[in-house]
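A single protein chain has been omitted from the complex, and every remaining protein chain is retained in its original position.
Chain lettering (A and B) follows the sequence in which the chains are written, and residue indices restart at 1 in each chain.
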Amino acid sequence: MFLRRNWYVAALASELSERPIARTILGEHVAMYRNSSGQIVAVADTCPHRGYPLSLGTVVGDVLVCGYHGFTFDCGGICVAVPGQDRIPSRLSVRAYSLVEQGCWVWIWMGHGEADLSKLPATPWMTDTDNWSVVSGVAKIDAAFGLLVDNLLDLSHETFLHNGSIGTPEVATTPIEVEVDDESRVVNVYRHMANVECPPFYSDTTGLKGKVDRWQDIEYFPPGFYKLNSRIAPVGEPPLPDGSDAHAFHMKIFYGLTPSTETSVYDFWALSRDFCVGDDAVDRFLEKMQVAVVQEDVDALNILQQRINEGQELTEVSVKIDRGGLVARHMLAQLGEHEVTRLH
Amino acid sequence: MFLRRNWYVAALASELSERPIARTILGEHVAMYRNSSGQIVAVADTCPHRGYPLSLGTVVGDVLVCGYHGFTFDCGGICVAVPGQDRIPSRLSVRAYSLVEQGCWVWIWMGHGEADLSKLPATPWMTDTDNWSVVSGVAKIDAAFGLLVDNLLDLSHETFLHNGSIGTPEVATTPIEVEVDDESRVVNVYRHMANVECPPFYSDTTGLKGKVDRWQDIEYFPPGFYKLNSRIAPVGEPPLPDGSDAHAFHMKIFYGLTPSTETSVYDFWALSRDFCVGDDAVDRFLEKMQVAVVQEDVDALNILQQRINEGQELTEVSVKIDRGGLVARHMLAQLGEHEVTRLH
Partner (left out) sequence: MFLRRNWYVAALASELSERPIARTILGEHVAMYRNSSGQIVAVADTCPHRGYPLSLGTVVGDVLVCGYHGFTFDCGGICVAVPGQDRIPSRLSVRAYSLVEQGCWVWIWMGHGEADLSKLPATPWMTDTDNWSVVSGVAKIDAAFGLLVDNLLDLSHETFLHNGSIGTPEVATTPIEVEVDDESRVVNVYRHMANVECPPFYSDTTGLKGKVDRWQDIEYFPPGFYKLNSRIAPVGEPPLPDGSDAHAFHMKIFYGLTPSTETSVYDFWALSRDFCVGDDAVDRFLEKMQVAVVQEDVDALNILQQRINEGQELTEVSVKIDRGGLVARHMLAQLGEHEVTRLH
């Protein structure tokens, strides 16, 4: 079961143009495009006539023309033209989805009924380009959503799976602290490492040599939004009581976790940093590093899913590092019960 | 369920040689070859010994030798040699199928019992090479037979799916007329377009510039044979009352619709034209165009079948352009009931 009454990342803003794209989100086929007025549009990706994907059609001005027989739909999914006749049968409209563009990400509301804007995650670090530089991307993982949640909530895997880029021995050995805010439904996982090795991902961009203090503060907003507040600073230079933190380098590592089918998930990512702002070379370096990191996750999760697909019995033994993931699973289960209750 | 008591196109004549080919027709594995006497042969493509495909064997004179253990079968499917012994067990024969070669197509009778030659479609335009030039080909579509019937019975899709070759705006906007002959079991769909654009497929071969009169008269003989009588003529030059039609260019566009499995179909095609007869350059041009057109259909139907395979609920809304396809479905259903009745 999917948690429908939520916002999910549906596309990178850069992916939407007058050439439609197709995504399967929460098991639903969605066609998305930007019309000639610049408006972003999402409609069900299935022509009601004979089922052809509308994403294979053509955007003509502000309407989308099906590529098989020419049935034509406006931004609201209303059928506005049928070949060979003037009368348009009433059953021919398709569902339209609410989209919101915020910086490099486009969010979609997957619930029925009106979109709840109060639930839309805030991402000012993606739009305040005077103070933050952003790179972004997306990968498709052939693994269940839950495997990606497990992965992101336990960063001790960085030491082993990502040891050439962001993983150092201290990530795995440093204990975590987990906090849950049941009211605002946020899972926090803190890992503060003092006087530790600085991995290439940060040393090559911050210029910090030798040991650093490194903080990884996760905020997970189930189901679909994850923010890792990363702080890299010279050893022994904590933030001041007033919150200022001039010696440190900050990066927000965002993930949009968007279930595609029961066994696949989109892994949207974005990196916002408050250093080397506007430096294209740093953009390219981080983008290349992050694409490699994400691919390591993709490969690992694909393998886990393949094992599940084979019918392998899943026995798990959990230890302390798993507390964040276990708490997240619990909150997702609660949200599921909540959604079911709401439907009845 | 397949409609077995019918002739289907099984191969292009050019495909049959002493090197056997394999086709799955109506769910049955069939091996076909031309023996050293030039006779065309079709037998069940499964050796009764251990199940190896006979199509992987070797034609030696007039017999087919299995490539695994050498069991040998004559043109009638009778086992005539067994390795390591003289006695041939009686259960070792395989089914032989009736084949008829007519011009560029080879037809197979898939019914049990004797082949009914009265049901074999006539295709004189494929053999009268003094007056008609022919090009032909075949594509495999990973989609159910019914999706190909839908496709061919509603040519309004030419405007959208084949707009670079045969589709013009007028195809989709011109109303059709549908006639059904329940006696001879033919579905006719007429679309007569007056004073319309001539697409490259015809303008580049007929030399007609500017507007033309264009007729598309479909005759569908369910289940497996489809003939599109295409007429291109200067504007305002109808056929004379005596049937003569000297100003016009005629093409017969044939399709052999041969179900392979429940979810795949062979799309045999042939184009016979009464102009530029014997002109190789026109042959090559039409062949290249038609291969591209067929590939556009293949891609579209494969996608529709993928959606069905995913378990997508198929809701359809039909409009006027669909009348030909709906009538064809109805006649196919009747033929199915007829075949079932006949069996009981």
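Simple rule for what comes next: contacts are C-beta pairs under 8 Å (C-beta built on N, C-alpha and C of every residue); 3 or more make two chains touch, one makes a residue touch a chain.
This is a predicted model, so every value here is computed, not measured.
Residue in contact with the omitted chain (choice from A:123, A:174 or A:290): A:174.
When the missing chain is restored to the complex, the residue among A:93, A:159, A:216 or A:272 that touches it is A:159.
Of the candidate positions B:4, B:49 or B:140, contact with the hidden chain is made by B:49.
The set of subunit B residues touching the chain not shown comprises 29, 46, 48-53, 56, 65-70, 82-85, 89, 91-92. In the full complex, subunit A touches the hidden chain at residues 150, 154, 156-157, 159-161, 172-176, 300, 303-304, 307-308, 312, 314-321.
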